[in-house]
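Only a single protein chain was left out; the remaining protein chains are all shown in position.
By written order: A, B and C. Residues from 1 in each chain.
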Amino acid sequence: MEKNIRYSYMSHWKDIPYREIPNFRDFYYEDKTNYAYYQSWDQIFKYHAGCGYEGMEVAPWDLFAIRTLFPDLREFRAFAEERGVEISGMFHGMNGGRFKENIPRNVEQTKAAVENVVLLGGKHLNVCPGENYADGGLDEEGILNTIECLNEMGRVCEDNGVKLGVHNEFFCIMNKPNHKRIIEATDPRYVHYCLDTAQVSIIGEDLCKFYDDYHERIVTFHLKDTADPKLPDEIRYAPFPEIQDDGHRWFWELGFGVLDFEGLFTLMKKHGFKGWATVETDGTPDLLASMAYTGYYVRNVLGKIYC
Amino acid sequence: MKTAFSLETVNTRYQEPNRNRVESKYYWEELFQLVGAGGFHAVELPYDPGFMGARCCFPFSKVVMDVKFGGVEGFKKVLADAKIDKIAGIFASPRAAGSVEQYVEGFKRSVKGMLGLAGELGCDYVTVSASPEYCTMGALLDKKAELLDALAAALGELADEAGDIKLCVRNEFWGILRGAGMHDFMAKVDKRVGYCVDLAHIKIAGEDPAEFIRKAGDRVGVVILTDTCFEDKDEVWKGPAPAFPRTGATQVFKDLGQGSVDLCAVFAALKEVGFDGWATVDNRQTRQVSRGILRARYALNAVEG
Amino acid sequence: MAEKNIKYSFMNHWKTLPYKEIPNFRDFYYEDKTNYAYYQSWEQILNYTLGCGFEGIEIWPMAAPYIETFGSLKDFKDYVNSKGLGISGSFCGMGPGHIKENIPACVESVKKTVDLVAAVGGRHLNICPGVNYGEGGGPLTEDGIRNTIDCLNEMGRYAEDHGVLMGIHNEFFCIMNKDNHKRIIEATDPKYVHYCLDTAQVSIIGEDLCTFYDDYHDRIVTFHLKDTASPKMPDEVRYAASNPEIQDDGWRWFWEPGLGVLDFPGLFKLMKKHGFKGWATVETDGSPDLLASMAHSSYYIHTVLDKIYR
Partner (left out) sequence: MKIAFSLDTVNRSYQEPNLNRTALKFYWDELFKLVGAGGFDAIEMPFSAMPKVRSWDPFSKAQLEARYGGAEPFAKQLKEAGISKVAGLFFTPSVGGPFGSASVASADGFVGGMKNTAEKLLAYAEELGCEYVIISASPEVSSMGGLLEKEEEVLDKLAAAYSELADKAGNIKICIRNEFWGILRGDKMHDFMAKVDERIGYCVDLAHVKIAGSDPVEFIRRAGSRIGCVSLTDTCFEDKAECWKQPNPLFPVTGATQIFRDLGQGGIDLKGVFAALKEAGFDGWATVSNRQSKQVSRGILRARYALNALEEV
């Protein structure tokens, strides 16, 4: 049976201090807890393969720690592939692109990011289109600069065989009032879309309708659930809303929130989506439990609709 | 001698189940209560200049204290409610950058920032690492003598600005002033600047902590009560991420009383040199901070008993 | 894709799982905000088992946890099957059948477990052939050996009559040990008494894993796949007066496949040579994190051992 979707897992592992732990047993005996089971990329990649994930999406804030272990990112790629895991792409942030003078800096940063993605063998650069809304929304000029900046960044990606996917966040400066306008105004040759199912729902879009409307621009996904769709402006636009003081979670594993994933997968089948889809479990206390569970859900539940 | 508990004990960086909890404020609100309940009424904070804003509620920067606790006074009140009435000190390790001048300028800027926050927090000491990790210093290593002289001079200037805050220098086992190398340097530094004696770092660098204390004498500014069983046979200190030896995974630091540091000898030496400053426990091994607090209390009771 | 010969099952060391399902998972999570909430229901554990690519679970005889949470064994079976998972069988102990007058009681007890295995649609009953050597008064006398053989034959016959394969699953501290292990296997009736090869246990007893499999492959109907870093333990450890299975300082006899020193690739080459077909249970006894062990074992099987034989 021909597979259309390749599943990748978003890396929220934070710092992993070892490549491998050949003295695992002695290391385990030091503390005799499961602490020793989460301290090397060898283990993390094996868990990916063990849970049926073919890929991992790298987080840019992990690169510093990764480079202390794998100075040449091609080593990191080879290390992962040896364990049956490919790097599907990397997340990236555009900042200050709403001001014309910041566009060149953003293009330079994109070049550096794309270079890393190419070294890692990735195909996607999923970009958060701007800083937090709380620092002041987009005026007309800000919108036009954001479009231009995304186009410039997209061109750099396309020239290197990498797809830039706009990945909006519910607290981002590009928000509900101008979200669609900017997507439609950007150059479809260079600027694609990474549909983060939870983020667009929290912004206030209807997930399935949004996918149906923009399916030809959507080249990849961040699949995550939420129990808080259509959040009001005063929460989305507040300072630092992402991590809540009382530990409230915006994001849940697929099937633990309220979104209609079966509807979404029916549409993905209708439009014949092919390529990487990244499952993300941002905010889980136990990444492996989330990975094993979502591995089951995408294959045994959603896989019956489209795979 | 007064004892404090360091919040460096809380792992904010490395993977472990439940790690995400440390990003939220609720975690810290309860943690302060648990520290107080463990009999520690003073804490030490890692200093964070706050570049990352307040996305995560690590209460180590002015911006987080402002955004999450309504400013320094609000932060101190939360601590006081948890029976923690003193922030004994803050510490940081500068990163290597560029030339000797650039590095020393960055060093001074960083320490000034720390002295500013320490003043607001009512700290008694500020600790700064003598150098970053050896392997990150690149070309600076070729101008070691010039760098150390410039640092000594800078520390003198900073002592003028410290007021009654005790400025201390810590020599990690992975730095250019590791182990006994510290004594010659401190001889050239303004008398007002003290040693930060971190027991585990001293031992790993091949020195006996009690001996080191006697040699430092009345220049001991603050003591960091840490433990270790690690013997650096493969010069791991020169390589990258020395706290995670490539030669074999191990926890380089052990919780107080769980390693091979002779605490009785250390306390005897401290008494001998008439030390009456802060002794701060920093349990970097256990992943359960509550266990770290109780292990610290147990170890101190055993030594003081 | 080549036809699959081995079906993998995971040994249930999950201890007590108090809930069948947790529909109010989010609220439950918020009570403690730790991963505690991720390990409290059968649904979660069965989903993880499927997520790691296993096709079945092997259960423990103490049926209470299943009945209490599910109301009846049948409800438990139907729930597991509804997830697309099988129950490969159960583990149990033979008891003090090396003493003649105990045999009837031991057989009665094992019959109940055979009925349980049949009721949950299981195929295997893996049985530890006796009490502990240290506490149970090892070594086996000639009579003790004769009684053990009779006892196993009688139990095996009942199992065979109920469509269940009873396999001897020896343990390194068991009263049937190194000096009579092979003799008893060979003396039992092959029609009724089979063998479940626990890779770690036989290695700790002192056998060479691959030689042992090669010699007894025709009697071996299933496996407990686990690794060890301490093969060929001396008598004074295996025969210790007090149960050596759980060590005071947390020393582990057993590790995940690939994390000890056993030659699994060698074993799988022989399984290919002899054309083994059926259930093989991965067991991670003594792991502090069963899910991490399950995911690691799944990697080792599907990415390393599958290449040799699957």
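Criterion: a contact is a pair of C-beta atoms (placed from the backbone, for glycine too) under 8 Å apart; a residue touches a chain by one contact, two chains touch by 3 or more.
The structure displayed is predicted, hence computed values, not measured ones.
Every visible chain touched by the undisplayed chain in the complete complex is listed here: A, B, C. Within the set C:E58, C:D198 or C:D289, the residue that contacts the chain not displayed is C:D289.
For the chain missing from the display, the contacting residue among C:Q40, C:N81 or C:N102 is C:Q40, taking the whole complex into account.
Looking at chain A, the residues touching the absent chain are 32-34. For chain C, the residues touching the chain absent from view are 14-20, 22-25, 27-28, 31-32, 34-37, 39-41, 45, 68-69, 242-243, 245-250, 286-291.
Interface residues of chain B facing the missing partner chain: 17, 33-34, 36-39, 83, 288, 290-291, 293-295, 297-298, 301.
Following the convention adopted for this analysis, only the chains that are shown with their structure count from here on.
A centroid comparison over C-alpha atoms places C as the chain most distant from chain A.
The chain pair with more C-beta contacts between its two chains, of B-C and A-C, is A-C. Relative to the whole-protein C-alpha centroid, the nearest chain centroid is that of A. With each centre defined as the average position of its C-alpha atoms, the distance from chain A to chain C rounds to 41 Å. For chain B, residues touching at least two other chains, in rising order: 17-18, 21, 24, 26. The set of chain C residues that touch two or more partner chains comprises 33-35.
Within the complex, the chain C residues that touch chain A are 25-26, 29-30, 33-35, 38-39, 44, 47-48, 50-53, 84, 229, 250-252, 255, 259, 287-289, 291-300, 302-303. If you check the complex, the residues on chain A that touch chain C are 24-25, 28-29, 32-34, 37-38, 43, 46-47, 49-52, 83-84, 227, 247-249, 252, 256, 284-286, 288-297, 299-300.
Taken in their complex, chain A has these residues touching chain B: 13-19, 21-24, 26-27, 30-31, 33-36, 38-40, 44, 68-69, 239-240, 242-247, 283-288.
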